[in-house]
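Complex shown without one protein chain; remaining protein chains in place.
Up next is chain A:
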Amino acid sequence: MFSVFIQPRHPVLKKRDDFEDVLEERRRSSDLRYALRCYTPTLYKGLVPCKASMLKSIVLQSDHLQYVIKQVSSESGDSAECVAEEASLILDEMAHRLQLSTIRFFAFTLSKAFKRLFRSVCVNEEGIQRLQQAVQEHPVVLLPSHRSYMDFLMMSYLLYMCDLPLPVIAAGMDFMSMKFVGEMLRMSGAFFIRRSFGGDKLYWAVFSEYVKTMLRNGYAPVEFFLEGTRSRTCKSLTPKMGLLNIVMEPFFKGELFDVNLVPVSISYERILEESLYARELLGVPKPKESTSGLLKARRVLSEDYGSMHVYFGHPVSLRSLAEGKINRSQYNLLPRYIPQKPRVDTHEFLNDAAFRLVRIQEENMVLKPWVLIATLLLQNPDGLELSFLTEQTDWLRHLALAFGAFLDWPNHEACSEVVSCSLALHRHLLSVSAGHVQLNVTDAPQDETTPEEAVFHRAVVVLSCASYRNQILHVFLRPALLAVAMQSANSNRKDDVYNCFNFLRNMFSNEFILCPGDSVQDFEEACYLLMKRGVLQVLEHEIVMSASGHSTLAFLCSVLDPFLQGYQVVCRCLCEETNENLTEKEFIPAVRSFALKLILAGRLKCCEALSSDLQKNALAALLRLKAVRKVKVGDQVTLKVNKIAVNSLEDTLGGKIPTLKPILARL
């Protein structure tokens, strides 16, 4: 296998565009005039002019929807008119009502808001130019990363600013319940989809036809979030395939020559929802979106959120992506309006494409110096001397750059200057005294707080901080997996190390973005990066650590440490669980209280084990590895745990026993 040389990716050599601050102009000239300026967007050359109101009738009259209406009517026994009426109602509930006047309103108010919130909003000019080109040639799908509510407001704001066509945005139904705001969003191009409509054929048909019609007619760029929802951890989420399949189908079926997929990476120096997310991860339920909630959020306006970066990636031609992977003639033998489930190869392609697009998002995500500092602070819970922190940050900076990180490091500024600036912006997470920097974990405990509350309080700070470290994980992930694999393989043989690497990669593939089937490539990439850094020597059958490599490997191992510990806690919890009928719903509270007990007993230091995101991902991995099964009992889903398997996974993760051979893909 290793004899087949796979071209390692060279992330370091990737050239990135320069940024320009779009707020600069806004600070100099009138926002009102800006909001009322002449807006003449670049248009798609194949545009079929069509009003929002006409869209509805096109969708309802479409062969596809008519076919499904008849099908549903004959299955349910309802009259076709009745089903058609239902379809019309679904569409009313869903449809956007994009209006320029609303956009102008937002252009005005958001200009004001952004100027107060952010020091700068930086956009890559060349990305905009590429998008301008792409928009003319083929229908465009915008795929921004999703870290904050701000994301889609910012997207529309920027597109309006750059004279690009305003997108229609797939949004979750929960927004719609916000009075007034829901309608405002609708008028700025959002359309609303239910969170779950698994078996509802009619809903799916209306929804997919609506999106496809807009795409086919070149009505507007379609924007949605591959990750499906906001990432509470700032790690990219495993992409969802549903909408991606919908926007790709018109190409597969020959209805469009091509579709331009444009990944957009939006990164924040400080996330507005920072502590909100941490609380949510710890089980404080998410407040329902409401207008009053939003108004309360007004206090956020008075804080400093640093700068924000939006990077428009290179448009990815769906046609080139599918070249040689999708045989479009598979659609030749069935009328195209009859819905078809994607075939296995199509599904694989979708999955692969989705992962690749998310990886592009990750790679183009701008990282601030604070991300490096947060990583170091998390690894040193007892704090560091400021001078040592500065030194370490500088070291880490060079490591990150060598691994291809997109780091926004101020030019011509001393490292100590940069570090103290970052510390100032995030001071609410820190305590700095007498040159000693520490996470704010030992905040003066008040008398009435219980030990549990103290732990949760500490966890909020740790998880907030982790959300910054998580932003750079994709840079270190592969080398870190290799570092841990080398440690636990207890062997220099390449095969053994690869086995371990593959086990870990497999274990964590719900936690991180790891393209399925890329394990050899990932391994090669990790070897390449560490070799280039002088940490390893990769021989034909052996991998040997260099004398100077120890500190780098130790750092990389501790990057993954919270996850290794967290997964072990989940495994332990499931093994020690006495309730035979643990339901899926009870899982998270059970793990949480288990972890809490361990922390209180002093047997666990790592607060990240309390994160529900980690717990969910661990469960998904165990389900995938078939160590846990879901069994439906009545309307409850219970988890059947294969304790032997879970126990051995835990031991393998802890490095207690060598990697289990049978679980692995063979070399």
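Everything that follows uses one rule, which is that a residue touches a chain if its C-beta (ideal position, glycine included) is under 8 Å from a C-beta of that chain, and two chains touch if they have at least 3 such contacts; residues count from 1.
To be clear about the criterion, contacts and distances are computed from a predicted model.
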Omitted chain per UniProt, picking from "Ubiquitin-conjugating enzyme family protein isoform 2", "Alkylglycerone-phosphate synthase", "Cardiotrophin-like cytokine factor 1" or "TRASH domain-containing protein", is "Alkylglycerone-phosphate synthase"
If I consider the whole complex, including the chain that's not displayed, which of A:255, A:303, A:413 or A:576 touches that chain?
A:255
Among A:53, A:196 or A:329, single out the residue that touches the unshown chain.
A:329
Interface with the unshown chain - residue positions in chain A
254-255, 257, 327-329, 331-332, 335-336
